[in-house]
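The structure's right below; bear with me while I get my questions together.
All protein chains but one are shown in place.
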Amino acid sequence: MIEACKQAAAEVPHYCYHPKLTSPGNCRMCLVEMGMPPRPAPGEQPDLDEDGRAKINWMPRPVIACANTVAEGMGIRTQSLLAKECRQGVMEFLLINHPLDCPICDQAGECTLQEYSVEHGNGESRFLEGKVKKPKNVEIGPRIRLDDERCVLCSRCVRFSKEVVDDDVLGFVDRGSHSVLTVHPDRKLKNNYSLNTVDICPVGALTSNDFRFKMRVWFMRETKSVCNGCARGCNILIGSRENKIYRQTPRENNKVNSAWMCDSGRMEYHKLEHPGRLTDPMIKRGRKHHTVDWTDAVCRAARDLTKFKGEQFAIIASGRMTNEELYLTRTLSESLEAGIVDIVTRIGTGDDYLAHSDKNPNVNGVRKILRLRSPGSKLKTIRAKVAKGEIKALLVLGENLLT
Amino acid sequence: MAEPRYITGKKPHAREKRMIFRNVDRAGWNPSIEKYIKDGGYKTLKKSLKLKPGEVTDEVKASGLRGRGGAGFPTGVKWGFIPPNNTKPIYLICNADESEPGTFKDRYIIHQDPHQLIEGILISSYAVGAKIAYIYIREEFPEGAIILENAIEEARKAGLLGKGIAGTGFECEIYVHRGAGAYICGEETGLIESLEGKRPYPRIKPPYFPAALGLYMCPTIVNNVESLCHVKHVMEMGGKQYGQLGTPRNTGTRILCVSGDVQKPGYFEIEVGKLTMGELIEDLCGGMKKGRKLKAVIPGGSSAKVLRAGETYTIRDGDQEKNIGLNDIPMDFDTLAACGSMAGSGGVIVMDDSRDMAWVLNNINTFYAHESCGQCTPCREGSLWMKKITDRMLAGGGVPSDVETLVSVGDNIAGRTICAFGEACSWPTQSFVGKFPEEFKKHTKRRNVGKALNPEAKVASASLMDKD
Partner (left out) sequence: MEVTKELDEKADEAISHYPADEKRSAALPLLHLVQQQFGFISDDAVSWVASKLEIEPIKILELVTFYPGFRQKAPGKYHIRVCRTLSCAMSGCHQTMERICEIAGIDRSNVSHHDPIAVSADGKFSIEFAECLASCGTGPVCLVGDDFHEEVKPKDAKALLAKYK
């Protein structure tokens, strides 16, 4: 029912429902009114109202939209008084023990509790009691922090860990209002997909160590991109501000990565901050490298490269290059009649899910555009020829062969 | 079968009709299979095995037997919900988790007459097609678990359990599975989750109706201890004959458990609907304590809505409506429901005019707040909230808005949760505050913060006092 409502542009608010996970129906936020038209007696026509729709017998008890399927003729009311009262009730219940953490909570700005408070909440509190206290800032894994008071016990993280990555290490301990999300001390949340739980957590209970306290989400611009950590090519969103990247999150693509990405891919952007990165063109004079401007650098490269041709010249390109860059590489190699063209291969460990063992993102491009049938197979030859002096010039693109 | 004699001082009242409790408090009786068989036991099982399973179900349907665990759902109808073309194993679960406050009947069946239960389980398993039955018994009946296990072994040795029961092709195993102290395991899907070794979070229905997707996602029938014993009696005398007992649509006998401010609390097996509330309290329980008047009655376990002394109720009598008072209510399912409460588990709690209704409600709220499993938002947060409000009211920190807040919180829980615990924890608040508003209003005049059972409430009260 909840998907049908979304298609009908009558979105129903929810916490625990997630289209990629099973529906436990525990948050009760998606309660709507439901009804069926009464079955007409045999031979009779159904009762119609002024709009020509079948009259509906509305059920007095609201139902959850996330775990009920639609049926022919069913009526759903998402904006009735009862539906609104249900939501207001659930919002009030969620807020009574919720800490006033918005000023220090990373989720601010992308928090469904905040959003729904505005849309569906009461505005005033009538809770006069003491709140239930729970542990804060708990390290449940090397990359994740947990603030239990913020947790609304939707169980999305528990279901994700069990159903999607088969690492059932999250659970609820204690009972009732004192229930607390936690891990067993011997089995923490360490798997390479743990940070997806941070994405799907509707509140700021689970936060990423890498992003915690770094940047407010409303300052960040989100750029659509593709992860370059491996050959999978998970679709991502890069969150940045003034050209500094603060985080990467997955972007849904049902043909590639569903709604997920791996933790190591997520951390790829840190490579951009590596102090060893070349940020300016440099030319070696004597023993040292000196920064030059682009014109000088390109002209110098062109001048030096055109001294050699054919068998004296080889190109080592990269499986990290974009298709456009590979195309230009091919053009260059054709015009200089490069003797050998190859790339540096990177084979690591893959897993059964998204992490591909090929850690180069674009070997497919290399095969098609540079027309290499066996990428990486000629590197030994290149090294041997360089040692023998047969190759006098080596153009290396996008790789560092010295480390 | 001999007419039973009973232990001195424990003779059944003249108005009782002992059938399920025939052997409870019986003189010279013990829970052994020898006693049971000598008294005619297991004959009904053998008789039932000669019928087709569907015929047994038909008898139970014809009897009009309704579940005795609390919901009062027709047992035969429940059995009929198993999908007709099912190929998965079918399970029968005996709900021996008796935890509804005010209820103390299954205890005696388990401890004193286990073979009646086993016979009932075997007949029911045969009818529904179950080869394995589990008795989920609450942890706080440790002796009961041992008695049941012994009885199961006795039955096995007598060829009444396991393969080839009573020389027929019917095979059935019964295992005892102990709970660990959670009221929510009395909810059938919570019980199933607990049996599966998980946290007993009740399942959403639809789609997880136990008859289709129960234990291990196989068809499962969950029945109360007393209900399963009734099945034996239905088969013994025939469904139609059983239906003559009690009153129409409220057939058979049931055990009422009375506690609270009466002279003689205890258990009484009566024909459903043939005894009124007044007769129960005055005749069977010897009336109120000396010098005290009836103030309130909870008729069906603490989840049931309270009835106030002096109230009148408008109910249907055939084609007409009539008014009856509290004392005239027949103890059956339909009339109690029509009076705005329920027969529930048969646990009747009687309160006299010495009781503060806010104190009573606070005790009930404490129970529900403690027992809430925590799965869904309204019950998890609301049950503890209601308890904190009544804690604070009793500690002297009540404010006028508390009365309205209490009812509103209850309204936001009932009908909006995964399981009936939502109603169970909110109906007491709704009914006590609704029927005794003056009792609660008197707790909203702030006075000195006195001795609070709950230190948190004391702090909350004190902070509100400062705001004055």
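Note that the chains take the letters A and B in the order they are written out, and that residue 1 is the start of every chain.
Keep this in mind: a contact is a pair of C-beta atoms (placed from the backbone, for glycine too) under 8 Å apart; a residue touches a chain by one contact, two chains touch by 3 or more.
Only a predicted model underlies this, so the values are computations on that prediction, with no experimental measurement involved.
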- Message: Out of A:183, A:203 or A:238, which residue would touch the omitted chain in the full complex?
- Response: A:183
- Task: Specify the residue from the set B:265, B:278 or B:325 that touches the hidden chain.
- Result: B:265
- Query: Thinking of the whole complex, not just what is shown, which of B:101, B:129, B:219 or B:252 touches the missing chain?
  - Reply: B:101
- Item | Among A:14, A:28, A:120 or A:175, the residue in touch with the chain that has been omitted | A:175
- Query: Among the options B:363, B:408 or B:444, which residue touches the chain absent from this view?
  - Reply: B:363
- By the document's definition of touch, the residue of B:198, B:293 or B:442 touching the omitted chain is B:198
- Can you list, in ascending order, the chain B residues touching the missing chain? 98-104, 106-107, 138-143, 175, 177-183, 194-200, 216, 257-261, 265-267, 302, 347, 349, 351, 355, 360, 363-364, 366-367, 370-371, 373, 453
- Message: Considering the whole complex, not just the chains shown, which residues of chain A touch the missing one?
- Response: 168-175, 178, 182-184, 186-187
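Criterion: only the chains that are shown with their structure count from here on.
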- For chain A and chain B, let me know how many angstrom lie between their CA-based centres, rounded off. 49
- Over in the complex, which chain B residues touch chain A? Could you list them? 182, 199, 201, 204, 206-207, 369-378, 380-385, 388-389, 392, 399, 401, 405, 411-413, 415-418, 456-457, 459-460, 464
- Where on chain A is chain B touching in the complex? 23-29, 31, 60-62, 64, 67-68, 85-86, 89-90, 92-94, 96-97, 126-130, 132, 152-153, 172, 174-179
